[in-house]
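Notes follow once the structure below has been shown.
What you see is part of a larger complex, with each chain still in position.
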């Protein structure tokens, strides 16, 4: 991530108190300012327009899968670059106004993902509770704090949100999956590309040229031939018609590395469109094992050899 | 679909007036009764328990992609079978109480998918409108009809819902994508398998044995080697940890056909788990082109030939 001027604004999917804010705090430069945004679309539009220097948005959840709004907003519109990824464990509490007892809870608000991730606990402890959808887990918490007429008694939210809005915590760790984690990305406008670190990830979106049988297989072979592992692949409808997909892909390696470069070139040649979303350090910092035949050295040697042959040397 | 006893209940993702009800009406047997269900999970649980003879749920939307709740509910729990698929065009209207003018609309309710599919129209015609999430497009409409305190002025819903709840239509065809269509499936308990029609589709969920590089490629080759095209593939998190996926797949053909049977066997041998979700007629009734080397005849001939050789004949 390049240096930012003092006062640069970093947006995030608000409101304050969400897991997204926690992700932003992992990477916010000292002099930069955090600004909550009402939606992923709004956050990324503000980066595109230059209103924000960068934005943090969720991209993948270990329970619910890819975040469609983010995947689609990155795949369409003017080019953006992912420059960092951050992992945040997802821990839920059941929060209510002071004085509310667990037995009083009839209606529970949360973001649909939050609700989905606490279904088991709610089924056991509040089997009669009605679900009230909210735009965010923090918004559900905030509603209890600021709106006396809020149509619910409790919120499923992050511990940080309960604390920030002065709510009392009726139960902790109410998420069904203790290992749940959400992956966030820092998104910026295109600019100078940071050098490879040896433990990088590359994100891209691939639109296939036509829907011919075996097309997905051929696309995956562009990676396999260069010894590149995929860490995520998701089909997303292009919206044109049922059955028209693009593929949102994360692979190991960095665009500055020869094997990734050649794979990208192969996709560019054979696909209708390839959108490179960025190459950035892996959040887990785990170094990538590169086979001896796909190191930059191996590509360099092969290129030198080819040049010699073409020039007529023995 | 097998014959059903008079009065058999067919569930659908309610409330009444949704696109799902429209889908159900395409296949509801004469003597059967339609019953709205509060959620996909509830509908499928009722099929599993025997409370419902069958249920109709949405599985894929041409704009928003796979319906996670359905994909996940089919992938987990006891076995269910998809026995039919139905396509319903997605057309939205903006509905309000009689006397409301477009200029009066401040807050608009809809299901998040409905909202997403009308974003463009709303941005142009109601740029200041605030979004109020609802559990369904029909629920948003119903709220206007039954709840004088509903915290919104208008609903984005199906034409059927506006009509059913006596609302006035402020604008028609407000969806951004005129070609939008949603695919629904009829789900039943396992039972006798209907014979192939020559224009069938097979749905399955594949859990890979481990996350080895090239695993997806190998899995796709089980189909390619038998000349079977995929019409949909979606990765879904298994929920175990970030980066653990299963694959929800639709392919051409019927489990009763030899090439599909052999591909399923190949997946069963090489994957951790394969869940067959059903083989059923394609909604578009388009016959599948089978190459000469993958017809049932070709498999039969090859099997006869092998038997002869093994028995010592020339």
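Order of writing sets the chain letters: A and B. Residues in each chain are counted from 1.
As a convention for this text, a residue touches a chain if its C-beta (ideal position, glycine included) is under 8 Å from a C-beta of that chain, and two chains touch if they have at least 3 such contacts.
Because the structure is a prediction, the values reported are computed rather than measured.
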Oligomeric copy total, full assembly; chains in place: 2: 4
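Here, only the chains that are shown with their structure count from here on.
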Centroid distance [mean C-alpha coordinates] between chain B and chain A, Å: 26
Chain A-facing residues of chain B, complex: 41, 60-65, 68-69, 87, 112, 116, 119, 131, 133-135, 177, 179-181, 183, 213-214, 216-217, 220-221, 224, 229-237, 239-245
